[in-house]
Every structure is written in structure tokens, then in C-alpha cells.
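One protein chain omitted, others in place.
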Amino acid sequence: MIRVTVWNEYRHERHDQQVASVYPEGIHSAIAVPLAKEGLAVRTATLDEPEHGLSNDVLDNTDVLIWWGHMAHGEVKDEIVARVQQRVLDGMGLIVLHSGHYSKIFKTLMGTTCNLKWREANDHERIWVVAPGHPITEGLGEYIEIEHEEMYGEHFDIPAPETLVFVSWFSGGEIFRSGCCYGRGRGKIFYFRPGHETLPTYHHPDVQRVIANAVRWAAPTPGATRIFGNTPALEK
Amino acid sequence: MIRVTVWNEYRHERHDQQVASVYPEGIHSAIAVPLAKEGLAVRTATLDEPEHGLSNDVLDNTDVLIWWGHMAHGEVKDEIVARVQQRVLDGMGLIVLHSGHYSKIFKTLMGTTCNLKWREANDHERIWVVAPGHPITEGLGEYIEIEHEEMYGEHFDIPAPETLVFVSWFSGGEIFRSGCCYGRGRGKIFYFRPGHETLPTYHHPDVQRVIANAVRWAAPTPGATRIFGNTPALEK
Amino acid sequence: MIRVTVWNEYRHERHDQQVASVYPEGIHSAIAVPLAKEGLAVRTATLDEPEHGLSNDVLDNTDVLIWWGHMAHGEVKDEIVARVQQRVLDGMGLIVLHSGHYSKIFKTLMGTTCNLKWREANDHERIWVVAPGHPITEGLGEYIEIEHEEMYGEHFDIPAPETLVFVSWFSGGEIFRSGCCYGRGRGKIFYFRPGHETLPTYHHPDVQRVIANAVRWAAPTPGATRIFGNTPALEK
Partner (left out) sequence: MIRVTVWNEYRHERHDQQVASVYPEGIHSAIAVPLAKEGLAVRTATLDEPEHGLSNDVLDNTDVLIWWGHMAHGEVKDEIVARVQQRVLDGMGLIVLHSGHYSKIFKTLMGTTCNLKWREANDHERIWVVAPGHPITEGLGEYIEIEHEEMYGEHFDIPAPETLVFVSWFSGGEIFRSGCCYGRGRGKIFYFRPGHETLPTYHHPDVQRVIANAVRWAAPTPGATRIFGNTPALEK
């Protein structure tokens, strides 16, 4: 059974009535509940817990980590970022959602600024599948339709995705690379765009489906042996 | 000096008054003239010439071939397709425009159906740059704006581009991977979406600029030696 | 349960005593038996059967097709090649082994000559894992060691692999991109180098393991909807 930890900054929900009305138990809970219904082993962790809820013990029992953050990226300790990075390189899957594009962990793993354009104006968003054979698209139609969302636009300062799965269309005139797969070390990383805190995006069945698909895709496989360092010549 | 051959089916312009009014000298001419002004050595070739204008002698003197076709893909002889394919593998650049997505040469080099969605309804198109450091984007702003164009939509059945340079936004609600780079053998291939025959797209300065940039990008470099076949063991 | 069809030309084994002594039941059988032991549903098909054993009914019941051919590539009917190509684009997995690099189906899907260098001199081969987190490497060490194999060397005229999983070292001085993943349409393709007909390579446990891993990786997922053709504008 795949073990998922859903990490959430969990600040907006406690300080902003509008966000609380959409996600009364927190964004982490809105993400975790449907994953648990899919039969995954799910726990949550938040910024204000000791070690941000990401102790070595928790990470020892995490196959895939989901990350939502926005207003407090700077409060995440560098030591925890380094710890999560090492886990990803060792094989843990990582799914970065929406404003997590600007988290320390995502920027560290990408090597770029991960900056982008944005507009809070309730654009209509249509998230088109461009890789319809990819396991992350399992069970979707041609696109996911989201009535109101924050716009994210290009240029999105990321390395070219190893696989581009989704591209968003926004009614205000922009497009955005919305579903991006990467490998780093033995770990798989998926960035998925939607999920503004004031909007009910994580209650959308297709968004929930993509996150569940991505968890299964990003779950580690033991893979092959990696050896580093000084080594003698081989025979023959 | 880079030597360019602009190939055009050249049928619409001779049989359809609307197309003729937009491209009185043919689409090939509309593409060739601005390239010549850029200092490139340009010739044209069309379907109804002997060997479709693509004799071995012409190809011997072609660094980059540009391809526009639509209503008569089936009339292009397989022998000429095989000849052009071999030239691309040997290093000749190939730029495939608009409805050329369905040409024999493009389908042969891609290995897929190259099918897509479409709509002739004068959509507004905005071609966003997603790779702003790429030489094909030289001199552009954030996007190219085209007031009226035929819509092409996903799914576009191509191999994942090695580099994705442009993504189009259409007012009717679709997106499309509009600028796609590939390598095949020693040759470079660029697919560029816009250019419906009834619309003045090839008179648009930014479209002309992209085609000129793509010619420079796709021009062959001698590169390294390739050797095939049976071979003895090397020393040491 | 994943349904595998192992296709083999099955000529060497019937005409060459040396090959028959290594693969008395045919190469297809040597590949199929360990897959069946892994719990996969396996059938075989060979060139000299009607429709080369690849009727529509067989392909309707095939999730992943494995292909071994060498001396009779030219006898495979174009109609069957087109049929298999369409199945791959529709989602069927394809695993191409060794000299299958020069099969019509592989060349058609790649768009290149797929030519390479070779030497039959019992080189020592060491197949290094370069993507140790990839599911195809599951359960391997750092490399697969094969005491004697035919050498294949660069340049290998293929499109750049979307994922490069293995690189071979040969005692005679060459390297080769030995494990190459591609997507075409909704289908996944894996090329795996080793398997000369006179040598017991398909009895090697690690080679069997890679083929079984590749079958699981290439098995189709329903994925998302693909729609092509003329289409009206969307709402909003």
C-alpha cells in the first residue's frame, strides 16, 4: 500500500474566513480524504508542527509527499528542505501543487527561479491533456474544466519538463504548462498547477483523480543499485 | 550563405479566388521573398513541376527545405518522399508549416498519424513563447498575435517534441503545441503551426521572423563522422 | 492480467544447427516461458503463420507485443506492419529486441534508418544502468554482465530516446545506447539490445528480468480521451 504524506502550510485557512469557508478542515484534509477513499495510506503534516511535521520517522514511512504552500515559503527551514531533497533523490515521490511552484523545495530541485505570471480574476481554466497515454491522465476526458481559478501564465521559469502532461487555457488569454514530470536521482516529481486557496478546486473530482493518479505514478520502485566513489577496475 | 528551398503544393492559389487574392504569387512566394531580404539564398519548388521540383540537383543545393501542402498530400510520390527523408537524415533542415502536419514526409519522419483537431472559424490566436532562450524565438515579444486563424487543437498525434518552443491559445477554447523541434539522423526538423491559405498569416512580420530564425537553426552543421556496418575491434 | 504476444521470425532456429542447439524450441519460446512463470498471459506468433500470427483477433487480445527478427525483415508484409503500427498508436506496448532494430515496424515508428555498427566476435558486454529509478531496472544491480555477445556500436541512427535506461560497454572498445524508451500515440515502445541468435542471452536471468519489467512498463493504461477532426468552439 502506497503511503502518502500531504503537507500543507495551513495558514490561509486559519486566518482568512473566505479560505476557511472553502476548506474548513484545511487544504491538506481536502486532498487527503479522497486519497484515503482510493485505498492509499494517507497522513498529513503542516508547517507549524515540530520539524514542520516532516521528521525522519515520518519520511521513513512516506512513499509520496504532496506539497501545498504559499504565504510562508520563507518559514520552511533550510534543514528540512535539504532533508526532503535527499529523500526525493533516494526515491520518494514528490507532488508539488499550485503556489508550491515557489517553495524552497521545488526551486532547489529545479535549479531555476520557478517564477511565473499570475492574476486573481476568476478566469475560466481548461486544462488540456497533451499526453493522453500517460498514467497520470487515467480516466480523464480531453480536458479538465474549472469554472473559476487564479491564472498562471508563461513564462514559467522551469527546466523543460521531461514529460509535459497538461497545458492550461485561460479565458483571459494565456496558456500555461500545468502538468510537468521530472526525475531527480531515483525520485519522480510532478508539478500540477490548479488549486488557489479561495476556490473549491480540490473538491473537483477530476483534480482529485489527477492527484491520485500522480501518487501512483510517483511511488518509488526499488530500481537498480547505485554506487558512488572510488572503485577498482572491473575484470575483462 | 544558407540555401533555402520553399516547397508549396500551389493548388489552392490557382483554383480558389479567395486564396489567390491573399497570395497572388503563391504561398511559396510569400514565404520566399522575406527570406531573400534576410540575405538567404532562396528558391521555390512546387508539386506540379517535374519530380515536384525536388530533383537530386535541387536537393544537392538545399540546406533547409520548407514545406507547405494541404489538399494534395496524396499526390506527392513516395519516391520523392523517400528521397527527402534520406536528405533530412543526412543533415538537411526541414521546416513543416501548418497543414503540412499531414504531409507524407512529416508523417514518415514522425512515425505517428500526426492527426489533430481543427475549426475554420476565424479564431483569434495567440502563440506563446515557452522557450524564450531558444534561437527560434529571437526578436519576439512574449507572444505572436494573429487576429484570425484556423484553429488546430489537441490531441496532436506527434511524438513528444524534443524542444517545445510555442503553444497556441485560441479564442474558441483550445490550446495547441505550435512550435516543435525534432532531430532525425543528422537533420533538424521544426513544425510551425500557423498559415491557413485563406488568411494573410505569411504576411505577418513575426511569422516571417520565426521562419527566418528556424532556417538558421535548422541549417546543417558538418558535425561528426557517422559509420555503419561491420567493423573490427579497436585497439586497447 | 497483462497479455503478451512474443513474435519471432523463427527461421534461424529451423535452418541453423548452432542456433537450434541454443534455442531448441525457438527464441520465442525462450522468451515466453519465463514471462509465463511471472504470471503473465503469454502466447507466441511467428512469421510463417497466416498473417504472421498477428491477426486482428490476436492483436485484440495483446497488451504488449515483443518482436525478434533478423534475416527475413523484408518478408513481413506491409499490411501487417501498418496494422501493428496502428495498434501501438492506439496503446499497445511494443518491445523490440536486438536485430529487431532493423525491422520494418521499428523503422516505421522511429522515422529513421535505425542503422548501426556490429561485429560478431564474442565481445564481452556490460550493460550499465543509467536510469536506476526507472521501473525497467527493477531488481538489477549496477549492470548486467554478458560473457559473449555480438557487438552493436554507435552511431545508432534512432531519434534521441525519451528515456535512456541502459548503455552497453563492449570489450572491443565501443559503447551503445542499449535500452531506449519512446512514446508513439498512446503506446509505449522499448528497444533492448542484447540477444544474438547463436548465444544463450535469453537464458540470462537479468535479461529475462528486464523483459518482464519492460512488459509491465509498456502495458497500456486507458489514459485520457483523444478526439480528432472538425470541432465546434467551446463555451466561454
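In order of appearance the chains are A, B and C, and numbering begins at 1 in each one.
Here is the rule we use: a residue touches a chain if its C-beta (ideal position, glycine included) is under 8 Å from a C-beta of that chain, and two chains touch if they have at least 3 such contacts.
A quick note: this is a predicted structure, and the numbers were derived from the prediction, not measured.
S.K.: Based on the whole complex, identify which of A:Gly173, A:Pro200 or A:Pro222 touches the chain you can't see.
M.R.: Answer from the full complex: A:Gly173 touches the omitted chain.
S.K.: Among B:Arg43, B:Arg83 or B:Arg226, which one is in touch with the chain left out?
M.R.: Final answer for the missing-chain contact: B:Arg226.
S.K.: Touching the hidden chain in the complete assembly: which of B:His28, B:His98 or B:Arg126 does that?
M.R.: Here the residue in touch with the unshown chain is B:Arg126.
S.K.: If the hidden chain were put back, which residues of subunit A would touch it?
M.R.: 85, 89, 108-113, 115-119, 121, 123, 151, 153, 155, 157, 159-160, 162, 171-174, 182-185, 226-236
S.K.: Give me the subunit B residues in contact with the hidden chain, please.
M.R.: 91, 124, 126, 129, 131-135, 137-142, 162-163, 171, 183, 185-188, 220-227, 234, 236
S.K.: In the full complex, which residues of subunit C touch the absent chain?
M.R.: Touch with the absent chain occurs at residues 126, 128-132, 142, 154-156, 160, 163-164, 167-170, 173-175, 177.
Methods note: only the chains that are shown with their structure count from here on.
S.K.: Between subunit B and subunit C, two copies of one chain sequence, what rotation angle (nearest 5 degrees) aligns their Cα atoms?
M.R.: Superposing subunit B on subunit C takes a rotation of 180 degrees, nearest 5.
S.K.: Could you please state the distance in Å, as a whole number, between where the Cα atoms of subunit B are centred and where those of subunit C are centred?
M.R.: 32
S.K.: Roughly how many whole angstrom separate the Cα centroids of subunit A and subunit B?
M.R.: So the centroids are 37 Å from each other.
S.K.: Check each residue of subunit C and list the ones that touch at least two other chains.
M.R.: As it turns out, subunit C has residues touching two or more other chains at 162, 171, 183, 185, 226-227, 234, 236.
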